[in-house]
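For this depiction, one protein chain was excluded, whereas all remaining protein chains were kept in their positions.
Presenting subunit A:
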Amino acid sequence: MLSRLVLRAAPAALRALPPPVAVGVLHTTRTLHTTQQSLAPVPPLPEKGGEVRHGLIPEEFFQFLYPKTGVTGPYMLGTGLLLYLLSKEIYVVNHETAAAACILTVIVYAIKKFGPDVAAFADKLNEEKMATALAMKNEAVQSLQTAIEDEKKEQWRAEGRSYLFDAKRNNVAMLLEANYRERLLMVYNEVKKRLDYQVAMQTLKRQKEQDHMIQWVERNVVQSITPQQQKESIAKCILDLKALSKSAHAVV
């Protein structure tokens, strides 16, 4: 009888169900397709699913019953339901029950013991994939930025072409100027050389004439000294020497 009451109360309670509301630790339930526009970009899916107690019953159920029955309400309901099913033999205990109990025990134990490790391993695999993808993306961004930098640098370089042409023109101008000056200098040198040659020729001629003259005079003078004159001059020299030697003796 109590069961029929519960069964009848259920739909009324369900109709009075308030719209899902963010409560404390619960994740917000997504309000999908409430407006005409769709959200863009689509908000990311939640990382974890809704919270459950004992792996089966969602937390919302407990929160739903809390105002009326307090903390122990759902548990009482659960126990009552279970006892009702067992006592009325709506659920019959047979060999499959034993099998189910053993299997479930083993499964739950295995999951509780090895679950986190397996999860960590799977997460690591995923992480690696993400890391590679992210690394590639960063590399691509980096290379694009350097490419942009390089292009800008090349543009800046190309602007410096005026220097090149100025240098070239300078070279040409300098070459021309140097050439012209060399020509002037050459003319000057040539003219000077010729004039100097003339002057040098003249001085040489004069010198030769002078030397020849002196030699001729000397030769004639030597020739004109007769033997008689030679003897006389030698005797005079001896007398002079004697006089000099006398005076020298006296000084000493």
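Just so it is clear, a residue touches a chain if its C-beta (ideal position, glycine included) is under 8 Å from a C-beta of that chain, and two chains touch if they have at least 3 such contacts; residues count from 1.
The rule is simple: contacts and distances are computed from a predicted model.
The unshown chain of the complex is recorded in UniProt as "ATP synthase subunit d, mitochondrial", chosen from "Trafficking protein particle complex subunit 2", "60S ribosomal protein L6-3", "Chronophin" or "ATP synthase subunit d, mitochondrial".
Here the missing chain is touched by one residue of A:185, A:213 or A:243, and it is A:185. Of the listed positions A:174, A:217 or A:243, the one in contact with the omitted chain in the full complex is A:174.
Among A:141, A:204 or A:217, only A:141 touches the chain left out of the display.
For subunit A, the residues touching the absent chain in the complete assembly are 41, 44-45, 130, 133-134, 137, 140-141, 144-145, 147-148, 151-152, 154-185, 187-189, 191-192, 194-195, 198-199, 202.
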